[in-house]
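What you see is the complex with one protein chain gone and the rest in place.
Then we have chain A:
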Amino acid sequence: MQNVQKAKLILEDGTVFEGKSFGYEKSIAGEVVFYTAMTGYPESLTDPSYTGQILVSTYPMIGNYGVPNDVEEDGIFRYFESDKIHVSALIISDYSFEYSHWNAMKSLGDWLKENEVPGLFDIDTRALTKILREKGSMLGKIVFEGNEIDFYDPNEENLVSRVSVDDIQTYGNGDHKVVLVDCGVKNNIIRCLLRRNTTVIRVPWDYDFNTIECDGIFLSNGPGDPAMVQETVENVGKALDDVKPIMGICLGNQLLGRAAGGDTYKLKYGHRSHNQPVLMTGTDKCYITSQNHGYAIDDKTLPEDWEPLFVNVNDQTNEGIRHKTKPFFSTQFHPEASSGPVDTEFLFDDFITNIKKYKKQ
């Protein structure tokens, strides 16, 4: 029997779950959200979009294949989505103290400890998920005995500024120059671009990229409320006057929508999973997508010259938009996947096609 420290997860509605610690032992507060993916915890934990969130895994058995090695490729980690763990804490049901994988370097628990991130197991994550589903994502805190803390709402601050780069960084040496607006970008977006003959110029979230000479603009994913990221929206707004291709993902979708004049709103409990079906509007093309977002564009507020590109088949929420004439489009889901299904990676090809067309003109 493992001797482990106990800790409590306390929700803002007063619900208390008692669990056992397998990560770093400190109390922490944040927004509690659940995700239903069955694979990819190293990718998810390092996804900057989860900043400020206590992540609940509905899949009960986590840690099975350990944590992969930290080799770098093209200046970024090959097996992680950023340089560190971004979730505030991880809540699971059954932890594998022993792991097994050819590519594993360490256990999930050790990795959490190194990153000073708490992890609790032995919690009925299905029961917890049902609360979040019924009442919506809510604030919560993990409390170790003798270390009381207050609730904290991450959505009230500009999380993007916390996860974006400080300075411009350049990757690759391809023919197409793409400015990547980093609102908390996942490494796989960079990898997907680099695989397509690009040079990626990663700029801080509030940088006026319109000053940079390039062939296309990429708006990254990122954490929190899009309304907090006004500077980026303004910069995107300027780019919309031009015809330079733009592609956005997730928060990038919401920022493009807001720049176009649309509104965004908070979903009850968001989409965080690998199995979200989206339909390309006006077609019978349906794709299974990886998602991780709490906010969405309100379709009805889009101006005349914009239209929905994808819609969620389950709840009819917006999953992407495009300009009716100009080469601007974005998706609420993650075509870069990692983790999750890779069915929509072709959208990067569409972006490059737009760039090629643009360059011909």
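Note that in this section contacts are C-beta pairs under 8 Å (C-beta built on N, C-alpha and C of every residue); 3 or more make two chains touch, one makes a residue touch a chain; residues count from 1.
One rule holds for everything that comes next: contacts and distances are computed from a predicted model.
Matching "Multiple sugar transport system ATP-binding protein", "Amino acid ABC transporter permease", "Carbamoyl-phosphate synthase (Glutamine-hydrolyzing)" or "1,2-phenylacetyl-CoA epoxidase subunit PaaC" against the UniProt entry of the left-out chain gives the name "Carbamoyl-phosphate synthase (Glutamine-hydrolyzing)". Which of A:Lys238, A:Lys285, A:Lys324 or A:Lys357 touches the hidden chain is settled by the complete complex: it is A:Lys285. In the complete complex, the residue from A:Asn158, A:Asn235 or A:Gln276 that touches the missing chain is A:Gln276.
Not every partner is drawn; the one left out touches chain A at residues 1, 17, 34, 36-40, 42-43, 58-61, 64-65, 68, 79, 93-94, 96, 98-103, 123-127, 129-130, 133-134, 273-277, 279, 284-288, 313-314, 337-343.
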